[in-house]
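First comes the structure, then the notes that go with it.
The complex appears here without one of its protein chains, the remainder shown in place.
Let's turn to subunit A:
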Amino acid sequence: MRGLQLPLSQTQKVRLQNALNHLESLSSKVNSDASVTVADSISVNHEDGVLKGHGTADIQGDLVATLCGVVERVNKLVYVRALRSRYKPEVGDIVIGRVVEVSQKRWRLEINYSQDAVLMLSSMNMPDGVQRRRTAVDELNMRSIFEEKDVVCAEVRGFQHDGLHLQARSQKYGKLNRGQLLTVPPYLVKRQKQHYHHLEQFGVDLILGCNGFIWVGEHIEAKDDMVEDQVSHPNKNSASLEELEKNYTALETRKYICRAANAIRVLSTLGFNMTLEIIKGVIDLSLSQNLDIHDMLGSEFFVLVAEKEAERRSSSKKKR
């Protein structure tokens, strides 16, 4: 929990410390002999012909860790996996990126990785839905699909010779409007079965990108919104203030969007994993307490969330 800047009163500090200690005690059963720090030697059977992976170094015949993390062993490969590392893309990850450049037949997106990802024009569905070869006219009209600074949701296709490639072939991928983008440390978002969540009771779409970008927005039906975009896009630039005002997100939905966003902010500061269950729990907690949306970022709610998480984890442990 880095950079905690909230002014906590004495009792709140004590409660927070108790909750964090409780959480630590619950998780210490994880094989602690597998965790290493820099320059710890890794116990290895030398006769087996071990493969030295990332985070290890061979110093005077001894295998020594160069990272702080957990030792993983896969068949003959031994490597050290850091707990708080930069985002590492895997094939099939759902990521959210921001377009930084429109190039020849591709868009470059920033996805919180060491390089910019590439989204090829051929990996995008065409607005009219027809499967066809991309012509030069399509290439000239790329900006009508995605412009610079647009927020795009896509899936990792793989690593090609020129970098990381993404694809957005399904209807649920594409440009994200009407909401806000939040950034959390990438290691808090673990890979799960579902990254798209639709909170029905709130009418809010929640997309947990594996790269730490999280989108919270108004629910948009996964339909041909590409076609709609084509029609409404020229209007947006010349729309008057009144027309824009009519188009704003409804206040009720907006309240839920802000609540979800604040829930994610609190969880990110506390360093808890982002899963739908936990986020929903935090939102329900704030609703049951009748808290003002802005008060969710205050110290009292902070401590409450930590305590609730400790309770939740201990109860789920007892169930097992």
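What we mean here is this: a residue touches a chain if its C-beta (ideal position, glycine included) is under 8 Å from a C-beta of that chain, and two chains touch if they have at least 3 such contacts; residues count from 1.
The rule is short, and it goes like this: contacts and distances are computed from a predicted model.
Participant: For the complex's missing chain, which UniProt name, "Ribosomal RNA-processing protein 42", "Spermidine/spermine N1-acetyltransferase family member 2b", "AP complex subunit beta" or "Trafficking protein particle complex subunit"?
Facilitator: Choosing among "Ribosomal RNA-processing protein 42", "Spermidine/spermine N1-acetyltransferase family member 2b", "AP complex subunit beta" or "Trafficking protein particle complex subunit", the correct UniProt name is "Ribosomal RNA-processing protein 42".
Participant: Looking at A:Val80, A:Ala261, A:Ile283 or A:Val303, which residue reaches the missing chain?
Facilitator: A:Ala261
Participant: Looking at the full complex, which residue from A:Asp48, A:Glu200 or A:Asp292 touches the chain that isn't shown here?
Facilitator: A:Asp292
Participant: Which of these touches the unseen chain: A:Arg178, A:His197 or A:Arg313?
Facilitator: That would be A:Arg178, which touches the missing chain.
Participant: Please output the residues of subunit A touching the missing chain, sorted low to high.
Facilitator: Those residues of subunit A that touch the unshown chain are 5-7, 98, 147-151, 175-181, 217, 236, 241, 244-245, 247-249, 251, 254-255, 258-259, 261-262, 265, 292-294, 296-298.
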